[in-house]
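One protein chain is absent from this view; the other protein chains keep their places.
Moving on, here comes subunit A:
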Amino acid sequence: MSLAGDIETVLSSGVRLAAPLAFAACGEYLAERAGTLNISVEAMMLGAAFGAVAVAGLTGSGIAGLLAGVLIGALIGLVHGVLAHGLAVNTFVVGLVLNALVLGLTSYLIATAAPLSRPPERWPLYSLLAIVPLTWWLVGRSRWGLELRAAGENPQAAAMTGIRVNLRRRQALLWCGALSGLGGAYLAVGEVGSFNQNMTAGRGYLVIAAVIFGGWRLARTLVGCALFGLADALRLALPALGVTLNSQLLISAPYLLALLAMLLFASRHNQPQALGRPFPRGGA
């Protein structure tokens, strides 16, 4: 194999590995701008990956699988939103519980998601071309997005101007769930073609890292996703290129890279000022 060929392989698989992260990052970015540091993005991706394979296998339709993933992600977003921004349970506790619950459930039900016989479908990748600008427009240009940002920066002041802070935050989590679900479903149906136990393996946390690395800006967040995707691709390609390193250690490479990238480049300048802080006033 030529060097150019190697590079091309790594690049293209990098893009495909970055895609699930990019879908979810669009969601997480929006949720964080509204003030929720949503760690259940991992549960959203994993649950959706499982649901997508199960439904795609049952119906024989990749689209049905993707849709199922979106729905499951949104459902987890709904549960998270109601618990954290309706009943005022600590958002991190909610996230941890959801992550553990979904990991357990999908491992238990793993037999219902048999490997798909059909080849992976890569076309959903192109929907990113619509989703990214849409997310950008929603957050930066729409009234809804303005209210989300207000809720994420200063919920007290937002409420004084009549914005229903917790409602907006719940809605943001729905969006986050739907897109993270799409990301997880794409990973399972579009790339791998089967569901494996804990197949997201912490990609949700990489997504959170990408948003932080991106300094709560969409374009940079996507750069972060691309970076982590490439690192993943490189790791997978190393054995084929004749480099042998301890594979257990290598698995942690993208995460180490994420840590390093955040240490070096992340700026808190744009961090929503009320990120992770609940807004207790009533259920509104």
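What we mean here is this: contacts are C-beta pairs under 8 Å (C-beta built on N, C-alpha and C of every residue); 3 or more make two chains touch, one makes a residue touch a chain; residues count from 1.
Here is the rule we use: contacts and distances are computed from a predicted model.
**Student:** Among "RNA polymerase sigma-70 factor (ECF subfamily)", "ABC transporter", "ABC-2 type transport system permease protein" or "Protease", find the name that the UniProt record gives to the complex chain excluded from display.
**Tutor:** In UniProt, the chain that is not shown appears as "ABC transporter".
**Student:** Any idea which of A:Glu32, A:Glu121 or A:Glu147 touches the chain not displayed?
**Tutor:** Here the residue in touch with the unshown chain is A:Glu147.
**Student:** Given the contact definition stated above, which residue among A:Ala100, A:Ala114, A:Ala157 or A:Leu245 touches the chain not shown here?
**Tutor:** Residue touching the chain left out of view: A:Ala157.
**Student:** What residues on subunit A make contact with the chain left out of this view?
**Tutor:** Its contact residues with the unshown chain are 141-143, 146-147, 149-150, 153-154, 156-163, 270, 273.
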